[in-house]
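With one protein chain removed, the remaining protein chains of the complex are shown where they sit.
Up next is chain A:
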Amino acid sequence: MKTIFAKLYQGLIDLIFPELPHCPVCGREFSHGEINLCEKCITKIEFIKEDYCLKCGKLILSSQDLCYDCQHANHYFDQSRSVGLYDSGLKEYIKLFKYSKYRTLAGPLGDLMSNYTNRFYNIKDFDIITYVPVHPNRLAERGFNQAFLLAKRIGENLKIGVECLFIRGEDTVKQSKLSRKERLKNLKNKFIIKEDVNIGGKRILLVDDIYTTGATVDELARILLDNGADSIKIITLVSGRDLSLKRDFNS
């Protein structure tokens, strides 16, 4: 009898004070009804909304159209866009996202990427979404691939199929510990396209979490184009500042 009353009471309280969604980062309740992050954790993000490189989406000086890299080198991909800067908020969330406890971050982060994809690209132009793979050993160690989770979320939001197109070779040195030149060298022959995929004439959206020099996604774009893909566009969660901006920033 007592439990019935307790249940009733709890039900009534839940009706009057319904539980609000909890922020997966800080645990705070929020009621803005946008993405699954609280107001505070959203405002920590530095979104890239203007002054981005027209080619690769990096933050640049407002007087320029292209970033230093894109002025001096060509990319295989058509375009790349990033949601925000690899700084305060997103830097923290990406770090947390590596732990399986924070896997749910794929939701809000993927939603942000979907918004950007929708804003900068015409989603009807995509046939497939794919993502940057990790090596099976790394996958076993971590349990999941962030890029895949993000791609999956975007695919659900935009109703486009997600396909795995690559196999990753042995990963000796982590890309982030190398200089630009070393990175390019390190990449050679690291990615192999799967045998049974058919991407002839397909327009592909490639998803990754971080865009630094663009070497990784560019290499993948090259492979895809070599295998007959029609066009490659990139969406990443974060990117860095352009060199010229960094100089400006530091002085």
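Everything below uses one rule, namely that a residue touches a chain if its C-beta (ideal position, glycine included) is under 8 Å from a C-beta of that chain, and two chains touch if they have at least 3 such contacts; residues count from 1.
Keep in mind that, in the parts below, contacts and distances are computed from a predicted model.
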item: Record-based protein name (UniProt) of the chain missing from this complex, from "Competence protein ComEC", "Protein FixA", "Carbohydrate ABC transporter membrane protein 1 (CUT1 family)" or "Heme exporter protein C"; value: "Competence protein ComEC"
item: Touching residue (missing chain; options A:Val25, A:Cys56, A:Cys70 or A:Leu112); value: A:Leu112
item: Which of A:Lys7, A:His32, A:Lys95 or A:Arg138 contacts the chain that the document leaves out; value: A:His32
item: Touch list for chain A against the chain that is not drawn; value: 13, 15-21, 29, 31-36, 39, 42-43, 47, 49, 111-112, 114-116, 118-119, 156-157
